[in-house]
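Taking it in order: structure first as structure tokens, then the write-up.
With one protein chain withheld, the remaining protein chains of the complex are depicted in position.
Note that the chains are named A and B in the order they appear, and that numbering of residues resets to 1 at the start of each chain.
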């Protein structure tokens, strides 16, 4: 008895209804608001903004809500929305040296101008579940006293001190407009600006693993965290009609600069070299990982050897770091493949019957 | 003057450009066939078809070269307002617009790179009239042969010899267009 598969449209509608119910969960439990997600799931919001390439905490929170907390799905929602947005202007490069820092640490100097600022970090928490958070009504703990904010003092970059002594490679300013991965097809070989752009919106887990692999010896780069800083920077836009730049807002960024030991190569003198990471929001893990992968990918420019390590391989890293591309292609194999499978089925049958008849002939 | 500059673009760009592109696609995919387009009223000396082609394919991301009379100030103003394509010299242009004589020598135009043959120029060539009174054309997109009145034959032989490199050509006259991609072989006369 054969009944052809029909009713795809109804099945899809029903699946969507069910999905909406699942998202809401038990109606007896109050619904999450977007503001709650934005304020209390901040690090998830940051990740969605970073990998979605769109700085908008409200939309990121909405996406997380809609995606039931599946962050890659949330990133996808943001990306699909982002691509429809018109572009009014390109900002000037943000000045991270003028960042108002919440957190700033250096692993290379015990003390330094601007100081070590621990900021809001998990670093020294004991990873013990805090059952008081399970209590329905949280205490009205407002956190450490905020008081009047201290006037922002400039916090110079650590690498600047090394640069003064010529101990670290120069990082000259450039006014060349960077390529735009979202408007031009990826072309290889990529320059550093394009690589950084791809990595900053790349999957955190992938970048983390790539960075980890360099630490374990697959393209080792001997990285020290010269500096990690998190805070607000101003975004300014040139207004041609006015003839000057206008500040249009502030964004939170995490910046990591690694200082990498370097014994010199065929083309470069012994000096410290740099790896760089810059990510939307408080995204420490991602920015450190980014700077390690950035440094590993610079082997050619610094005259190092290609050891065949994945993290050194630009085409490998750039082609596989985007989780929206990856998840789409991975999951597409659940779509119907009846036709190709049928073709393979026929082929295997034919190969088997020929192998069998050959065997019989031999016997 | 200003009014001329501001008028003559698409009034419903999404739909008009879609219809125009379909005609251009058909023309490029079936070399030598003549199609009609509509929707633009560009300033003289541009034909309707040249205006439609520019509106459909060009924008701020496509360097454009204007040759001869097509480089008139009224044309430049109209393009600046409706299309925004930056004007460039012939060797750097993605698109070039002009009468055949004004586009000479055509070997100035980009023919693509061996690894990226798509990075080549598209010439929009203004003609007085398009007709099937001309040399026979064969190649991809053509079942047996088509005929088109070409401004000359030699340049298109030379261009075909470069395949897969080469420029591609869109001929425009009044509201008519016809195309000659680099893949087309032109009969030797």
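Basically, contacts are C-beta pairs under 8 Å (C-beta built on N, C-alpha and C of every residue); 3 or more make two chains touch, one makes a residue touch a chain.
FYI, contacts and distances are computed from a predicted model.
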Omitted chain (choose from "Glutathione ABC transporter permease", "histidine kinase", "YCII-related domain-containing protein" or "Alpha-D-ribose 1-methylphosphonate 5-phosphate C-P lyase") - UniProt protein name: "Alpha-D-ribose 1-methylphosphonate 5-phosphate C-P lyase"
Listed residues B:56, B:149 or B:172, member touching the removed chain: B:56
Sole contact to the chain not displayed, among B:142, B:155, B:173 or B:186: B:142
Residue touching the undisplayed chain, where the options are A:68, A:83, A:300 or A:356: A:83
Contacts of subunit B with the absent chain, listed as residue ranges: 13-15, 17-19, 21-22, 24-26, 28-30, 56-59, 61-62, 94, 114-118, 120, 122, 139-143, 163-164, 168, 181-183
Missing-chain contacts mapped onto subunit A: 1-9, 11-12, 76, 79-80, 82-84, 86, 182-189, 315, 319, 324-325, 327-332, 335-340, 342-347, 350-351, 354
